[in-house]
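Everything below concerns the one structure shown next.
Apart from one protein chain that is not included, each protein chain of the complex appears where it belongs.
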Amino acid sequence: MTPAMASRGGIGGRILLYAALIVLALAFAAPLFVMVATSFKTMAEIRQGSIFSLPHQIDLSAWRDAWSHACTGAYCEGLKPGFVTSFQIVVPAVLGSVFLAAINGFALARWTVPHADKLAAVLLLGAFVPYQALLYPIVHTLGLFDLYGTIGGLVLIHILLGQPILTMIFRTFYAALPHEIVQAARIDGAGFYRIFFQLILPLSPSILVVAAIMQTTAIWNDYLFGLVLGGTGNTPVTVLLNNIVNTETGEARYNVNMAATLLAGLPPLAVYFLSGRYFVRGIAAGAVKG
Amino acid sequence: MMNPVNRATTGGISIRNLSKAYGATMVLKDTSLEIEPGEFTVLLGPSGCGKSTLLSAIAGLETVDGGSIHMRGEDVTHVDAARRRIGMVFQSYALYPNMTVRGNLSFGLKVAKVSRNEIAWRVDRVAELLQITALLDRKPAALSGGQRQRVAIGRALVREADICLFDEPLSNLDAKLRTEMRMELKKIHRTLGTTMVYVTHDQVEALTLATRVAVLRGGVVEQYADPRTLYEKPETMFVAGFVGSPAMNFVRGRFVAEGQGALHTADGIRLSLAGYPFRKPPVAGDEIILGLRPEATEFAPASAFAAANPVEIALIEPMGADTLVWLKLGEQMISVRVPSDRAPSPGDRLAITFDAARASVFAADTGLRC
Amino acid sequence: MMNPVNRATTGGISIRNLSKAYGATMVLKDTSLEIEPGEFTVLLGPSGCGKSTLLSAIAGLETVDGGSIHMRGEDVTHVDAARRRIGMVFQSYALYPNMTVRGNLSFGLKVAKVSRNEIAWRVDRVAELLQITALLDRKPAALSGGQRQRVAIGRALVREADICLFDEPLSNLDAKLRTEMRMELKKIHRTLGTTMVYVTHDQVEALTLATRVAVLRGGVVEQYADPRTLYEKPETMFVAGFVGSPAMNFVRGRFVAEGQGALHTADGIRLSLAGYPFRKPPVAGDEIILGLRPEATEFAPASAFAAANPVEIALIEPMGADTLVWLKLGEQMISVRVPSDRAPSPGDRLAITFDAARASVFAADTGLRC
Amino acid sequence: MRREGGYSAGPGLILVPAILLVLLTYYGSILWTIYISFTDSNLIPNYRLVGIGHYIRLWSMDRWHTSVANMLIFGSGYIVLTLLLGGTLAILLDRQARGESIFRTIYLYPLSMSFIVTGVVWQWLLNPSTGVQQFVRDLGWQSFTFDWIGRPDRAIYTLVFAGVWHASGYVMAILLAGLRGIDPEIWRAARIEGIPVWRVYASVVLPSMRATVATCVVLLVTHVVKAYDLVIAMTRGGPGTSTDLPAKFVVDAMFERGNVALGSAAAVMLLLIVAAALVPFYLYQRRQPK
Partner (left out) sequence: GRKDDGRPVAEVIHSWTSGGESAAIHEIVAAYEKRGGRWTETAVTGIHAGRALAISRIAGGQPPTAMQWAMSRAVQDFGKQGVLEPLDARARREGWQGRYSPYIYRQMQANGHIVMEPLAIHGGNWLFISRQALDAIDAKPPENWDEFFDIAARLRAKGFVPLAFSGEAWTQTLVFYNVMLGVGGKAFYRRVMDRHDASAVSSPTMRRVFDIFGRLRDEVDAGVSSRTWNAASGMVIAGKAAMQIGGDWTKAEFIAAGQQAGRDFACVPTPGTRGAYIIYGESLVFPLGRGDRGRAAREMLLDVLNDPALIQRFSAKKGGVPARLDVQPIHADACTRFAAETLADPDSPVPNGLLAWDSDTEGELRDIIAQYWVRSLSTDAAIRSMAKVIHDAA
C-alpha cells in the first residue's frame, strides 16, 4: 500500500482509525494494567483493595524479590539464574527452527519435491499431537543418544517440534511469491541455496519476523520440555516462574507473581518491539506485472 | 559484450514433438522447430497461442508432457534450467525486487564466479547500451515500466550466453528506444552469433530482426520461414492475415476460369487473377479467398474501370507518413495504404487495381495457399 | 456499451502547473495540459518521462506536490480517486487475482449497485468486444500476458465512465488484435464521447487515435497538438525526433543565405532550403538542423545530381511492405523509406532529393523550429 | 501456484534428513502412543497388551464426552473470534497508522506473558466480586451481572475470551505479513473503481490470502487441540467438569490419575478427530486451481 493511500477517507477516517486502534489497545492492555498495578502493591493492599485501583505507593520489593530473592526450590535467587539458561535455549532453537522451516517451506512450495503436498499434509498432522503424549518416547530417545539433560538436546527438540507449523507458514508464504523471480534466478544459473539465501530470504523479512515471534514465544514460554528435558541445572525461566507462582500448599504472593511474570515476559516483548521495522517492508512490490 | 568471440556454431536448438497442457487446455500440440546455431528466430502468433509457454519449455522452466528439446546437440529435456546456460528476458520482467539494478545485472555473473573487474566492466557496458547507467543504484520498485524492461534485457545480455530467449522484450519501450534497441540487438546478434529466440507482437520487430519467423497458432507452427517469404508467400490464410500491419485484405468469392482465372464475389464484383502463379489452380466454382496487401493495392478514379467494381471510401485513418483508406468493395471492406499527401477525400468514388503476381490466393475450405 | 448517450461535454480535464517529485527525482515539473471534453489525448514520451505518473495524478492515485487538477469544471486536486468517476487501465494490469475474469469485470458494477441484468449484459458485451468470452471463468493466473491486458481494458470500459485513462493498454497485444482494438477504442470514443487520456509508445496508436497528442519530456509538455501538426510541424527537435517511426533524419550544418537559404554541412554537402516557410529565418552562419522524414525523402541516380552530395547505401532493413534504406550523407546517416519492390541494392551510389516545404528546420542551440 | 519443473538435487538433500527426523519424532511417538493405548499401563508405561478396553471405557466416560463437546464449542468460538479480531487488527495496522510498532507490540504482548499468571488475572477480572462485574456496579449500574466463570453452562465462553485475547496478536502478525505482500496496484485499481476499503479487504485481499487465512485456522486448531495451560490457568476444568477439554483429559489421565493407557487412548482419539476434520480441508486445498 502506498503512502498516498493513507489520505484515503480523509481526516475523519484517520480519527476513526486511531480511535479503533486505541480502544482495542486499551482493551488488550487491561489485564496488563492489573498485573503492573498489582506488582507494585503490598500483599496487604492486594487483599484489601480493588484489582483496578492504583497502588497507594509504589512498592518495588516485589520486583526485587521476583528478580533475585524469590524461592524456587532450595534456592532463593529469583528468576535471575533462569535467564541465562533460557537464552542459551531460545537463541539457537529459534534460529535453527526458523531457518530450517524456511528452507523446507521454500523447497516444498517452489521446487520439485515428489509428493510435496502429501508430505506437507503428513507433516502438518504432527502439529496436532499434544506434546505430553510425546514426552516418554522423547526422553527415552534423547537418553539413548546421551542428549538427555543437555541444552543441546532441548534445542534439538524445540527445532523439531516447531517444524510442522513453521514449515506450513513458510510454504504458504512462498507459494504466493511471484514465481517468475525464482525462474529468472534459475536462468541466471543460481542453485537452490543461492536462490534461497540471496533472493528468497531478503524477500521474507515479514514472515521471518512472524516465525521468529512464534518460536520465541513458544520456546521462551515452554515449560514442559524445559522442565522434563532440561534435567537438573538447566532450569529455564519458565520453570522458575512456575515455581514462584504456582503453589499447591505454600503461600501465594500475588505481587511477586505479577512482577515475575512481567519480568519473564520482557525478552519476547523486546523481540516483538524490535522486529517492527522488518514488518513494515512489503515484498516484491511492483517488480512484477500481471 | 562485444567480444568478437565466435560462438556461431554452438547454440542450436531442436524442438521435437513437444506437447504441454495446463489441465484441460492443450497449449502446445506436437510442436517441432529446428533452430540453427546463430539463428535469430522470432515466435509470432496471437495472444494466448503458447509463445511464452514454448519459450519457458526451451528455458527449462516448464516441464513438458511429451517430446524432447535438444540444445547444442544434447538432449536437455530433463536438464535443469540453471544448467542450460541461457539468457532470458521475461514478459513480466521478474526483476529481483530486493536488489538494485546493479545487483540484478551482476547476480548471474556472481553465480558464475566471474571476476569482480569483469563484472563491473560488463555491467557498465550493458548499462550504457541500455541507457540505464543513472538507474544502477535504484531498486526495481522505483523504476518506470520501460526502465524495468530495459533492466530485464540487460540482465540477459550481460551473461553473454550462446542462447538467448526474449519474451516481448521491447513491448514497453517507446518507439525511438525500440528502434535503437532493435538495432542493438541485431548488432549483438551479428557480432556474437548468439542463437536468439524472440517472442514479439511487433511485426516490424519480427520482420527486421528475424532470420526466420515461426508463426504459431494454437500451439502449432503454421509456417517457419524467412521474413520475406513469410510476408510475400504466406502458406496459410492465418499467416497471411496475421503478418503485416495493416493486415492483408481478404476478398471472398468463387473461382471462375475466364482468362487466366478470376474471382467473382457474391455481390457481383469481378477481379482478374491474371499473372498469379498458381501452384495448383482451383476448380472452377470453388470458393477462394484473394489476399491483397494494403500497400500492394491502389486505386484509380472510378470512371476508368468497369462499373462492376466500384468502391466507396468508408474511413480514412492517418498514420503519419501514410494514410490508411478503408474502401467498401461491395459488402467487403478493403484497406489501401497511400502516402498521406495522396490521400483521397471521404466520399470520393474510386476503383481498385492490384498486381495479381503479388497477391495471394487461398482455398476457402482449407485456408491453404493455392 | 454503445448506448448513444452523449456525454461529450461532461469530461474536460484541466491540469495546471502540476509538480511531483519522488525524493530527489523531479518527475513532473510545472506540467499544464488542457483536455477538452470528449477529447482523445495521447501522452507520448520516452520511457521514464513521467507519463504514468501524470496519469496517476489525474486519476488521483498519487498526491501531487503542487498545482491543481480540474475535472468537469471542478477542482479535484484533493478529491479521492474513488470520487473522480473515471475508468483506468494499468500498465501492470492489476487484476484482482482471486476473482475470475467475470468477477474482475463485474466487481466495480456490483459495488456501484448496478442491476444484475445490466451487469450481465455489459460484461458480455465488453467480453465479446475484447474476445475474452471464452476466458470469463478463468482466473488471471491462468491467462497469458495479452489476455490479462484485455481483461484490464475490459474492466475500465465496462464502467462507462465519462473519463477513461489508459496506460499502454495495447502493448502486449499482437498486431492484429491491436489494430482491431485500436479501431474499437476509436469507435467507442466516437460513440460515447468519453474523454480519454492514453499513454502509449506506439506511434501508430498515438497518431491514429489521438485528437491531440501531448509529447512529454522529463515531465514537461513539449508540444500539444493534433497528430498531423505534430507530425508535420514539430515545434522542437525532440518532438521531431521522437514522433514518427522510422525516426526523422537530422542533418546538421550552417545556414547560408544563398538563394532562398541553404544548409552547408561540415563535410561540404549543400542542401537547398528553397520553399521552406521560415517563421523567422536564421542568421547566416547559425548552426541549424534540417529534419527530413524518411518517407519524404527520395533518391535519384547519383549522376543526376551535383557531386557535392553523393550518398552511399549503408544498410537495408526490409520491413514488410516497405524497406528502410540507410544512406551515408557525408558522415551523417539518413534513412529513406521506399516500397520494398523499389529497394536499391547495397553498394548503389545515389543522391537524395527532398521537398523543403515538408522538411523541418531547427536552431541547433535551442532545438526550436525556425 | 505453479511449480518449476526442475530436477535439482539441492532441496532433496536438505529435506530428507530434516523432515525425516521430524516425521520420526512425531510419528514414532504417535505409534508408541497408539501401542501404549492397547496396554494396561497405569502409572508408568508398560508393554502388556490388553486390547481395546481403554477405548471402550473412554467413550463411556461422561467427562470425555464433555471434553469433546467443549472442544467444539470452545474451538468454534475461539477460532472465529480470534480470526475476526486478529484480522481487524491486521487491517487497522495495515492502514499506515503512525506508531504501528507500539500498537503491534501491545496487541502481541499477551503472547509473551505466561498463562500461569495471566490466568490468575483473568480469574480476577471475571470474578464477579473482584472483576468487571464489581467494577461496573461500582460505577453505579447495580444490576450489571457478569458471572459466567462461575456458571457451568457459561464458563466455557470465558475461556474463549482469554484465548482470543491471547492469540489475536498471532493472527494479526501472520495476516499483516500477508497483507504486506499484496500488489499495491490492486489497491489503486480498486480505488479507481470506487470500491470501499472494507469491500476490497473482504472481496479481494482476504480471499487472495486464502492460504494465509487457512494457515491461521490450522494454527488455531492446533491451539484448540492442545489447549491445556489455558484451562488450567483459568478454570482448572471447572466449575465441576464443565470446562474440561481433551488435552486436559489426556494430561490428567496420564499424569494425575496414573492411567497412561487411558490417556494414550484419548490422545489417539483426539488425533483421529483432528485427522477426520483435516481431510476435507486438505482435499479442498488441493482442489483449488494452482
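Letters A, B, C and D mark the chains as written, and numbering starts fresh at 1 in each.
Everything below uses one rule, namely that a contact is a pair of C-beta atoms (placed from the backbone, for glycine too) under 8 Å apart; a residue touches a chain by one contact, two chains touch by 3 or more.
Treat the numbers as computed from the prediction; the structure is a model and nothing was measured.
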Considering the complete complex, identify which of A:135, A:159 or A:218 is in touch with the unshown chain. A:135
Touching the left-out chain: which of D:94, D:185 or D:252? D:252
Going by the touch rule given at the top, which residues of subunit A touch the chain that is not shown? 43-44, 46-48, 71-76, 132, 135-136, 138-140, 142-143, 148-149, 223-224, 227-228, 230-233, 235, 239, 242-244, 246-253
Spell out the interface residues on subunit D facing the chain that's missing from view. 42-46, 63, 120, 123-124, 126-130, 147, 149-150, 152, 155, 232, 234-242, 251-260, 262
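Methods note: only the chains that are shown with their structure count from here on.
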List the centre-to-centre spacing of subunit A and subunit C in whole Å, with centres computed as mean CA coordinates. 56
Residues of subunit A that contact two or more other chains, please. 2, 8-9, 183, 186, 191, 283-286, 288-290
What residues in subunit D touch two or more of the other chains? 2, 4-8, 183, 185, 188, 191, 289
Taking the touch rule as given, give the residues of subunit B at its contact with subunit C in the complex, in rising order. 22, 25, 44-48, 52, 91-92, 142-147, 149-150, 168, 171-179, 201-204, 207-208, 227-228, 231, 241-247, 293-296, 317-322, 337, 339, 341, 358
In the complex formed with subunit D, which residues of subunit A make contact? 1-3, 5-6, 8-9, 17-18, 20-21, 24-25, 28-32, 34-35, 38, 50-52, 100, 103-104, 107-113, 116-117, 119, 121-134, 136-138, 141, 157, 160-161, 163-165, 168-169, 172-173, 175-177, 179, 182-183, 186, 191-193, 206-207, 209-210, 213-214, 217, 220-221, 223, 238, 241-242, 245-246, 254, 257-258, 260-262, 264-269, 272-273, 276-277, 279-286, 288
What does subunit A use to touch subunit B in their complex? 178, 180-181, 183-191, 194, 198-199, 202-203, 283-290
